[in-house]
Each structure stands twice: as C-alpha cells, then as structure tokens.
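Here is the structure we will look at.
What you see is the complex with one protein chain gone and the rest in place.
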Amino acid sequence: MMPWLRGRRPLIAASAALLTLAAIFVPLPARAGTPQTRTINVDARQFAFEPATLDVQHGDTVTLHLESLDALHGLSIDGYDVNIQAEPGKSANVTFVADKAGTFKFRCSVTCGALHPFMIGKLTVEPDLPLARAIAVTLIAALGAIAFFWKE
Amino acid sequence: MRREIFALGVVVLSFVVFPASLFAYQAWRTNALDARVIELTANVPANGGWQPDTIRVHLGERVRLRISSTDVVHGFAVPALGIQVDEILPGHVEEVEFVASRAGRFPFACTRWCSVDHWRMRGVIEVIDPQNPNPASPTFAPPLYQQLNVNIDAAHPARNVPSEHPSAVRGAVLAEQITVDADTRTQSPSDVFAKLRADAALKSYGDLQLWDAIAFEWKRAAGDDAIARGRQLYARDCAACHGESGKGDGPAGRNLPGRTVIDASARRGPADFTNAAQMLGASDVLLQGKILRGGMGTGMPEWRSLYTDQDMWDVISFIRGFVFEYGMSDKK
Partner (left out) sequence: MTMSRFELTRIPIIKKILASRWLQWSLIAITLPVFLLSILAGLFGTPAGSRNFGIVFVWIVWWALLILLMLPFAGRLWCAMCPIPAPGEWLQRRALVQPRERGRLDTLGLKWPRRLNNIWLQNATFLAVALFSVVILTTPMVSALVLALFAIIALSISLLFERRTFCRYLCPVGGFIGLYSQLAPIEVRVKNHAVCVTHKEKTCYVGSDAGYGCPWLVFPAALDKNTYCGLCTECLKTCPLDNVALFARPFGADLLANKGRRLDEAYKAFIMLTCALAYSIVLIGPWSILREMAYAVGSMGWWLYAAGFLAVNLAVVPGIFLACVLVGKKMGRVIASTRKLFVDYAYALVPLGLAAWAAFSFSFVLTNLSYAWQALSDPFGWGWNLFGTANWSWTPYLAGWQGMLQVPMLLVGLVGAIAVAFRTAREQRASPRVALPIVAFCIAFTLALVGLYL
C-alpha cells in the first residue's frame, strides 16, 4: 500500500511518463537543407579557443583548421572521434561529417598550463534536437510534478 | 592501553614514517644510479625558462638529466652532444643520460614552441676539465659573410624579378640545354640571372626559362635530402614566426617589429620568404649571416650557438623553395 499514490496521482504519473517517452523518442526531421562542406579556422591560445562556439548543420562535412598562437594545444570534441594537435608553425586540419546532432563540448587535449582543464568550447550541430527534447522533458516533468504535488 | 598504543602507532606511521618513506624512495631512485642526477625544470621564459640554465659537470662524468615541465609541452636539445628530447609533457619526467666526454660549453634549447618568448629558452652545459679549469676560449673562423664582407643589414632588392615564381620542375627539363655555372652559396639568384641573360648563347631562351633553370640549379646543388632536413628544421624553429607558407605571417611573429628597427619604412614583422624581389637579391651567404647572427632587435634570434653550418644551409635550401617551386611533396 502506497498512500502517496492515491486519487488521480497514478494517472498523472503515468501521463507524465508517457509524455516524457514521447518527447524523447518522437521522430523529428534532422535537418532542413542539403549538407554543405565548410572549413572553420580555430585559433587556440592559453586558455581559449577562438571562436569558442561553432555552429554547423547536421550532415555537413566540416574541416577544422587549428592554429596555435602560443604553445602546443589540442582540440578534441566530446562524442566525435576528433583529436588534433597544433603548435605555432605547425597547424593541423581534421575533416569529419557532423552526423550527430546536438551540442558537444570541445576541449584542449594537451596539458597547456593552469587553466588547461577549463579550455573549453562548444560545437552545436543544428538542429539541436537533444536540447529541444531536454527542454520538453524538463517542462513535462515540472508540470507533472506540479499536478502531482498540488494537493496532498 | 595496548589498543591505544596500537592506534597511536598507526597514526605515527602515517604522520612520520609514511611521508619519510616517500622522500626516501625518491632519494633511493636518485642515489642508486651510477650517474650524477640533475633535475632540470622547463618553464616558459616569462616564468624563468630553464631552471637551472647553466649545468656544470666534470669531464668524464656520467650525467643523467631528469627533465620536467611545469606548464606546457617543451622540448630539449643539446645539438653539440647529439641529445634530443622531442616532447616533455607537463608533470612527466623525461630522462636522458650522457657521458661528458669532452670539455667545453654546449648550448641547449627548448625545441617546442612554448610561448612568444620560446626562443629565449636556452641554457648551457659546461663540461669542466679539472686539470684545466679555465681553458682559453676557443677561436673560430669568422663566419662566411664577414670573410666576404657582406653587409647583412643592407637592403638587397633583386636586380631582376621574374614575372612568376620560377619552377625547378620546369627547370629540370632545361637542365640539358642551359648550363648554370654559378656558386649558389655566394651569388644571389638575381646576379646569376644577370650573368646568364648577358650570355649571347642563351639568347633564344626567355627570361622565365632562365629563372627556371636557376631554380633547378639551386635545388640540385642542395640535394633533396638537405631540403627535407631543412623542412623539418624550418617547421620546428622558423615557421612559428615566418609562417608555414613562408609569408612571414606566423602566429608568434605577429607583434615583432621586424626590419622596422633598421628602416622605419620597412614592413613590420618577420621576413616574407615568398617575396621574390627580396629573396632573389639575397645570396645564401647573406641569409646565413642573418640566421647565425640574429636580427639585433627585429625579433629574429641568433642560431650560431645551436645550428651547425650544415643546418643553416639546409634551412636556406628549404626556404628557397618558397620562391623556387621545387615541386616536392609537403609530406615528411
């Protein structure tokens, strides 16, 4: 016997769970236009990437050209198999297909001084469906909780 | 009471014996070796560079250097002793051992670009012979540019400039027909061109054909191996300022004054090796003079203490390729 699962509560919990599943799994169009090929120049220095936010479209073929302004730096993207290193006079290129939508942090992968662990940028592969789904799930959870706990 | 003594014993162990054993282990690692261990710490020059930057050892000593970095990736080379450590990762220790088999002063340097001041990151190993602790300074022949009285600070515009970059590839085809009889060390390409152009036997060849032949001659005289070595040295030591494509646009050179310290109207920043008007007017000797002496305030470091003559000739041969299209693959 669970006293806190009385009245309309099982119904609220079940609907919120169903809506959450729907928000996570409902198929959505992954992109609008045709994939492009693009080259992005990224400068690395202690302790920043410039630009630190990169936007590409899902399916694009992306070439990153990494140039370092001071010492040896790396660039590795969470969730993508990308990891390159550059130092002044030795720039690096990597080409990959942005086949996963969402936001991915990229980080310096070579220890470069005190703030190295926080040398972070972010790559957004549009449309950012994971973010949209996460917002939807958050709102569903919040509304569900409001309905669930409104009156005890 | 016995319980208390046991508990106290364990605490004493962790307060005294445990820390002591850590340091003892490190001391044992050092003293168990049959070499003299020297700790060498790499910092970017703004934070002190090499510490220590002078390493004194005795002739005949076996020396083990424990090199570590406190900040970024550094490299370590003592060219005269043939020691090269390509990568010193922060917090790791790289060890190299050598026997101080001859007395003298052996400069060492960082070989990875570690900051804008990277080139200042140098030091010296002094191998002292106890029998002769104060040897007379060795005397060297003056460098070639001094022997030949070349003014390496003067402007050196080319007397003739080709309409496009000369190609050693095209020149190779002409090599049977055009004999370039020139000393590629002491003569500038532009002087060689003037000599060929004045040669009546070559009248039927166009200007560019002569330039192509000259380009090929420089490449042939250097040899592909030397150019390949030069490419590596250039990438390691020069490209950060002069740029990977030789245009003088490398990230470490952006704030350097360049020749403006000599001539206010000159272009700021490192020399542009793709500029035919400048490069073709310079002989290899003149370029070597600039490399070995350094730029006296321009931002160009001196390389005499780290490079052999052959290193410099190799780098120059490679640099020529920014104007003389060698048609060599960029791959190592």
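Just so it is clear, A and B label the chains in written order, and each chain counts residues from 1 on its own.
Just so we're on the same page, a contact is a pair of C-beta atoms (placed from the backbone, for glycine too) under 8 Å apart; a residue touches a chain by one contact, two chains touch by 3 or more.
Not measured: the values here are computed from a predicted model.
**Student:** Give me the visible chains that the unshown chain touches, in label order.
**Tutor:** Looking at the complete complex, the unshown chain comes into contact with A, B.
**Student:** List every residue of chain A that touches the chain not included in the displayed model.
**Tutor:** Touching the missing chain: residues 47-49, 52-53, 76, 78-80, 100, 102-105, 107, 109, 111, 114-122, 128, 130-131, 134-135, 137-139, 141-142, 144-146, 148-152.
**Student:** Contacts of chain B with the missing chain: which residues?
**Tutor:** 1, 3-4, 7-8, 10-11, 14-15, 18-19, 22, 25-26, 29, 66, 68-71, 90-93, 95
Convention: only the chains that are shown with their structure count from here on.
**Student:** Using the touch definition from the top, list the residues of chain A that touch chain B in their complex.
**Tutor:** So the residues of chain A in touch with chain B come to 43, 46, 67-72, 87-91, 110-114.
**Student:** For a test of understanding, state which residues of chain B touch chain A in their complex under the given definition.
**Tutor:** Checking each residue of chain B against chain A gives 44, 71-73, 89-91, 112-116, 118, 235-236, 238-241, 243-244, 250-252.
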